[in-house]
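One chain of protein is taken out of this complex; the other chains stay put.
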Amino acid sequence: MGSTWGNRIKISVFGESHGPAIGVVIDGLPAGISIDESHIVKEMGRRAPGTQAGSTPRKEPDLPTVLSGLYNGKTTGTPLAMEILNTNTHSSDYDGFTVTPRPGHADYTARLRYKMNNDPRGGGHFSGRLTAPVLFAGAIAKQVLKAKCGAEVYGHIIRIGKVNAPSWEEEEMPVIPTEGNFPQENPSLASRMTAEIEAAKLENDSVGGIVEVMATGFPGGIGSPMWDTVESNFAQLMFGVPAVKGVSFGSGFEVASRRGSQNNDHLLFKDGKLRMSTNHGGGFEGGISNGMPILAQVAFKPTPSIGAEQDTVDLDAKENVKIQIKGRHDACIVPRALPVAEGCLALALLDAYMAKGELA
Amino acid sequence: MGSTWGNRIKISVFGESHGPAIGVVIDGLPAGISIDESHIVKEMGRRAPGTQAGSTPRKEPDLPTVLSGLYNGKTTGTPLAMEILNTNTHSSDYDGFTVTPRPGHADYTARLRYKMNNDPRGGGHFSGRLTAPVLFAGAIAKQVLKAKCGAEVYGHIIRIGKVNAPSWEEEEMPVIPTEGNFPQENPSLASRMTAEIEAAKLENDSVGGIVEVMATGFPGGIGSPMWDTVESNFAQLMFGVPAVKGVSFGSGFEVASRRGSQNNDHLLFKDGKLRMSTNHGGGFEGGISNGMPILAQVAFKPTPSIGAEQDTVDLDAKENVKIQIKGRHDACIVPRALPVAEGCLALALLDAYMAKGELA
Amino acid sequence: MGSTWGNRIKISVFGESHGPAIGVVIDGLPAGISIDESHIVKEMGRRAPGTQAGSTPRKEPDLPTVLSGLYNGKTTGTPLAMEILNTNTHSSDYDGFTVTPRPGHADYTARLRYKMNNDPRGGGHFSGRLTAPVLFAGAIAKQVLKAKCGAEVYGHIIRIGKVNAPSWEEEEMPVIPTEGNFPQENPSLASRMTAEIEAAKLENDSVGGIVEVMATGFPGGIGSPMWDTVESNFAQLMFGVPAVKGVSFGSGFEVASRRGSQNNDHLLFKDGKLRMSTNHGGGFEGGISNGMPILAQVAFKPTPSIGAEQDTVDLDAKENVKIQIKGRHDACIVPRALPVAEGCLALALLDAYMAKGELA
Partner (left out) sequence: MGSTWGNRIKISVFGESHGPAIGVVIDGLPAGISIDESHIVKEMGRRAPGTQAGSTPRKEPDLPTVLSGLYNGKTTGTPLAMEILNTNTHSSDYDGFTVTPRPGHADYTARLRYKMNNDPRGGGHFSGRLTAPVLFAGAIAKQVLKAKCGAEVYGHIIRIGKVNAPSWEEEEMPVIPTEGNFPQENPSLASRMTAEIEAAKLENDSVGGIVEVMATGFPGGIGSPMWDTVESNFAQLMFGVPAVKGVSFGSGFEVASRRGSQNNDHLLFKDGKLRMSTNHGGGFEGGISNGMPILAQVAFKPTPSIGAEQDTVDLDAKENVKIQIKGRHDACIVPRALPVAEGCLALALLDAYMAKGELA
């Protein structure tokens, strides 16, 4: 029951990495929203492998086919279903991982959970490939959200390994890294980050990172305490991605080090408009949006598939063994994960925004 | 619809800080579990104000009255409802916050969300007081979880302001800070942390912190990808507490700085038992439990109510004004928040564990 | 997990018949709706025992106490909780039903379900008494629904035992049986129905019946196919009442006997307004409201508690035995059940109506 998420907007994700297809059903979209399919394709392209520094050389066109829910280019209001056929799979690369689980992957836990009945090829339903349908849903949500309330979602990378970049905490309208193939607006930091990835790659290793996502134009007063808030729902969505180990909002874990006098966002009228003096809260007080930019950070662990020999076990022989993972892997998934995180924020915002009518 | 949480175990929290009562209905508990009410009272006492360094001098007995769901000392399996009568309220302390919202509180966002119909006294439904019913539900969950699978939940403080303490990342069975009135096992660090709180208090200020919660004895193979995992559900629960700004698991945000070769938890047989070499994943791979201790961190912002004069607005006059908050406040809520976080982990674990039968 | 219902409006019902209290938490109400408490009391009075033909002589004041969610006489938008203290219980009347279950009651199935841990006194959580909190929630829903869209809910009895009364299928605005103590508008039929009840009572027996509920003024275009419709949700609600064995809409089971040419509701403009020629569909096509009156029927079985000796078993001795039920019982619950059914319709309508904003 775990691959279904949402309240007013429900998404139901399906598929295994090397099965016939992966996809998603999105239920609850408002009717009559024009969908720009080229935007969807562009968003999917941001996640596609082979286009970014350190990404796997696999070529996955990942072209989504819409099965329902669009008519004359607009949402019908009934479920929007999409599938991506799986091609170019090398299942033999994955033989044996049920017996000798790869460290850092779900091979062992999936075996336990499904009593060896899960599809292990390519990680099955636990594959990072399953973020493609999530991203698709997120790309739809971005368009619907913009059409309904004008809000837009952006993102950038704020850490790769040891290289940090500044948060957008102080920004009202950030410089968006739309150009180039690495989503960090500062060219010098982008270079250092890609170098960090290249260094890991050269050493048959991988590296983690942090993305930051932001929404501008999202109205205040949205969300319902305690657990139907954008914060709660975005966190729930993001932790559905196996590589995610942390989620925070506004100043995030940094708030723990502060005094209240430093951390409180103060209200003020500026040019006749109400706003906050700072955005340490990331756009929320009490879980309800306050009209400031929505700001969140998501930490991704380094790709567990690395070329070096690693320790693991043989679950049949019940002995400790070595494993060396072959195949094609990302040295860093963070650049490809960014549009997924943006899409998840759009989904959480849209889901919350849809309740606005309930309040009226 | 936001104050209801859960899948197999549902909790529905109600109440406003200065209304007649607060409480919770817990639906979906298994039948026949003996409940030790003295344990509940003890847990509630850990959150009660007035007993810990820097906490508000308000005296809230916070004694819960069970209205249903217990019979002959055992759970009936039908909804377990509890109420706490509100007494000792000083509502006049809160006059006017709908017009001149307190920085860092939900006064302004609640006004927007509810169009000025919310009960503003004491923060209403957004009050930290609403964590008492959550803690109650968590204390019940702790007992049920232990009875069903032997798992136990612990916690400690790992940061107050500038003072850090080590994580239990390397621990299989931590030293639990059960004695004394400050939940940090290292006396020297505990002293420095309480000093940090006292310093903030002396300056009419407040300070934030991080708690870490851990569960031992929780079996592997529990959870359903992608969004019905302990990670997703615990994060959703915790972000229901207004002061929480970050949630992480295992090594948390630290994973972003690491190489895969450093971060991967390796499988090994030790003394004939399967385990991981390290616990950077906090007990999960792919969101499914792996049999290692469950480990999570939660960041709390400093209490927004501070004694110093602050900037805010007069929403009627539409002008910038100053506000000075009177009344009784915590200089640091982190010690009182710890049992709430432990309870939330117990709830998330129990909710996931209840599905075990579905797999059989 | 079964005592929680709803989508946009969630109700969580708690309590056992002879426990400390019963009640309900209603989450998701819009803020700012004035609640007339005298209307609530009047509605509760319609269900209270001792006031209608054939009802039990027990006196239950059933006065609800609101614990949260109302402020200055209006809904706050945060959870509205209510409790009714249980008094005047004769628990000894129920001794032994766990071992020798009463026919037609849940004594045996509850024992199975909860492995003998349920509270058996007065039927515990399965008692008809638990319809009081449902009715309370329904009475709130009636007021909110009327305030939001002008719709009103009515009901009458259309069958008691062998006595039938005409449906409101042909009515746009029925004559409401508000006066008198028996909810059937035709005095002669009301007399025959009460005589049917009296006859059953005299013979230490009970009798069943059918209620019909109607809503006028509910707008068209509300509901979401396939399972978030008023039909689906009202049926789900009603079957939560143990005595309910059938639910239908419009012409109900009668449609099975008809030709399409007889049954189809035709569209027509009359006085410039669009309407249907008939209302066989009960106000729905495809589950979506069409602007006609909403019409539903609910069949209640005769009260299983009768004075005559009945066959049952001794589950300990594993032998067939006789049982004679003492205590105070209704010869017919149908008059008391009517306001519950009306309340359930109001809840289903309000829950659906709350989504209207999602469509905008």
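Which chain is which? They are A, B and C, in the order written, and residues in each are numbered from 1.
Criterion: contacts are C-beta pairs under 8 Å (C-beta built on N, C-alpha and C of every residue); 3 or more make two chains touch, one makes a residue touch a chain.
These figures come from a predicted structure and were not determined experimentally.
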Contact set of the excluded chain (shown chains only)
A, B, C
By the document's definition of touch, the residue of C:Tyr71, C:Trp168 or C:Phe284 touching the omitted chain is C:Phe284
Would you mind spotting which of C:Ser17, C:Thr75, C:Ser167 or C:Ser248 touches the chain that isn't drawn?
C:Ser248
For chain B, which positions touch the chain that isn't shown here?
8, 28, 30-31, 77-78, 224-225, 354-360
Chain not shown, touching residues in chain A
1-4, 6-10, 12-16, 19-23, 25, 27-28, 31-32, 65-69, 71, 74-81, 83, 113-119, 124-125
Omitted-chain footprint on chain C covers residues 1-5, 7, 13, 101, 103-110, 112-115, 125-126, 130, 134, 159-162, 200, 203, 205-210, 220-229, 231-233, 235-242, 245-253, 255-269, 272, 274, 277, 280-282, 284-290, 297, 299-306, 308, 310-313, 315, 318-320, 355, 359
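In the analysis below, only the chains that are shown with their structure count from here on.
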Among the remaining chains, which ones contact both chain A and chain B?
C
Between chain B and chain C, two touching copies, which fits better, same or different residues at the interface, with half of the numbers shared as the threshold?
same
Find the geometric centre of each of chain A and chain B from their Cα atoms only, then give the gap between the two centres in Å, rounded to an integer.
26
Centroid of chain A to centroid of chain C, CA atoms only: how many Å?
45
Taking each chain's centre as its mean C-alpha position, how far apart are chain B and chain C in Å?
38
Give me the residue numbers in chain B that touch at least two other chains, ranges are fine.
1-4, 7, 13, 113-115, 125
